[in-house]
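Complex shown without one protein chain; remaining protein chains in place.
Up next is chain A:
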Amino acid sequence: MESVYSQYAWVVPIFPMLAFLVLTALGRQMKEVGVWISIVCTFASFIYALLIFIERVGSNVEDYTKGMDWIRFGGVHLSVGFEVTNLNALMLVIVTFVSLLVNIYSRGYMKGDERITVFFAYVSLFTFSMLGLVISSNMLELYIFWELVGVCSFLLVGFWYQKPAAKAAAKKAFIVTRIGDVGLFIAILLLYVYMPEHALDFASIHNVFTQPDALAAAGIGAGVTTLIGILIFVGAIGKSGQFPLHTWLPDAMEGPTPISALIHAATMVAAGVYLVARTFDVFHASPDAMQVVAYVGGFTAIFAATIGIAQNDIKRILAYSTVSQLGYMMMAIGVGSVTAGMFHLFTHAFFKALLFLGAGSVIHMIHQQDIHQMGGLGKKMKVTAWTFGIGALALSGIPPFSGFWSKDAVLAAAWEGHKGLFVVGIIAAFFTAFYMSRLFFLVFTGKPVTAAKDVHESPPTMTIPLVILAVLAVVSGFVYTPFNSWFGTWLEGTETVEHANYAVMAISTIVGLLGIGLGWLIYRKHAISSEAIAGKLPWLTKLLANKYYIDELYHAIIVTPLRAIGGALAAFDQWVIDGIVRGVASLTLLTGRASTRMQNGQVQTYGLITLLGCVLLIVAIVGRRLW
């Protein structure tokens, strides 16, 4: 079928770019107008993305690619362009939709901030970059937008730049992800060198890596394939907060909460998963790289979930939860199911954005992030509490909420051939359900603890997005269930035979309910004292509360030595390198002084020097003769 809307897919990112330019030109005046410009432009993007999506839902739509040269000389062609496939059409809709809701929500959340236009300009720039990343047709272009979303994340994390914590978090977010980016950078260099005709576009990568003959012809051995795969994954690790580069993501919660929902839950952090899905053929060609993806993902899933149990900051709990869920997605792709990974990305975008925006609604009201300082908010903030509850159930994987179906798809994929990872996933699911129920009961039920007076529901501009997301958190799972494989068929282009694995469904449901039940017993009924448990295992509580001391470890093995080396080199530079220079200079000066002495006007001195010179000359001449 002829694609009509896809041909102009580039307009999707153009709208937010326009908003960014206009807002930057406006400066800080016209606050209300600026906000509306951003909302309207994002809305236009969303509508167009939806048109593309609807067009592609029709059967047999061909992928559309268009590009032009960006840098060209000699045999070098580096191009920019866009490509529309089912995978990125889906991403376009997710990104524009969440961005639109966050835009609307931020109108209320950021009200009264004197830099609100700057905020919306950054958000628009982010939306532009994220959409650009999604429709990029080649690796270099993707890298360009990859860096741009990173810088937007940095700007927004550090939006309240006067807070030292925000400054530190912004810096950390940029630098830690950059470590991953360099991996991706080297992967691109490798691809450029090895790919036939130096092609970097996804279509060529697909063609080469799916055909063993083409791989052999290009001289890409198994080792190189694995290396490229792992290096791409290193980029994804940085962006998607996977272990061991996860440390920036919880700190990034210093940014305004709508940003945490948009960038650090729904879209940018999922870019790593998207990247691995986009270049899946490379991974598919290398079993070793797949193993790495699967195990890093699985480990991150359980590792972050355990940390989530012991945190007290509402946003940090959600952040570790995000890290953990991204681990699930990676694990799914690693065990071979792009569909499951992308499906979880899809549902997660809605329920995690919902949870963050709900948390934002609470924070907005009581200006407090410690869950022990909340309590009993459910009565006064009914919409927030209900929608948050739906999000929590979806995240905990309770049927029929969306998270159940997608987590089930992930676990079912692990079940086939990776029983170990399946167990890891199940245990992590238990922890997930537990920390979410702990969070929910402590915040919304029980006696009010907060000192804040006049607690009431947030304005409609904030609650409407919550309601919309809550609806999606319920229904978005139905596109891909054991009874309806539409999503998988559509995404992968082939008929995926997904037979229902009732055992997996049952286990994951029971585990989820157990987790919630335990949370209910401890934090609602107070039947079990949480202090008593902590008292019995003080070292474990401490270990978890301190996030396994990973930050301290990095500080000790990277930051401190780097500073020491820097200090040592600075001393070396000043005393040795420059010392030699100064030495030579003063030697020259001394020679100069010495030779001035010779010209002191005394004939005797001249005579002496002449004599000495003659002797030297004679010695030299005679000496040479003797040789």
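We take it that contacts are C-beta pairs under 8 Å (C-beta built on N, C-alpha and C of every residue); 3 or more make two chains touch, one makes a residue touch a chain; residues count from 1.
Note that contacts and distances are computed from a predicted model.
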{"item": "Chain left out of the displayed complex - its UniProt protein name, from \"NADH-quinone oxidoreductase subunit M\", \"Protein FixC\", \"L-serine dehydratase\" or \"ABC transporter ATP-binding protein\"", "value": "\"NADH-quinone oxidoreductase subunit M\""}
{"item": "Which of A:Val11, A:Met30, A:Ile47 or A:Val193 contacts the chain that the document leaves out", "value": "A:Val193"}
{"item": "Residue of A:Val4, A:Ile47, A:Val182 or A:Leu612 touching the missing chain in the full complex", "value": "A:Val182"}
{"item": "Option touching the unshown chain, where A:Arg72, A:Lys525 or A:His555 are the choices", "value": "A:Arg72"}
{"item": "Missing-partner contacts on chain A, residue numbers", "value": "69-76, 140, 143-145, 147-148, 151, 158, 161-162, 164, 166-167, 170-171, 174-175, 178-179, 181-182, 185-186, 189-190, 192-193, 562-563, 565-567, 569-570, 573, 577-578, 580-581, 585"}
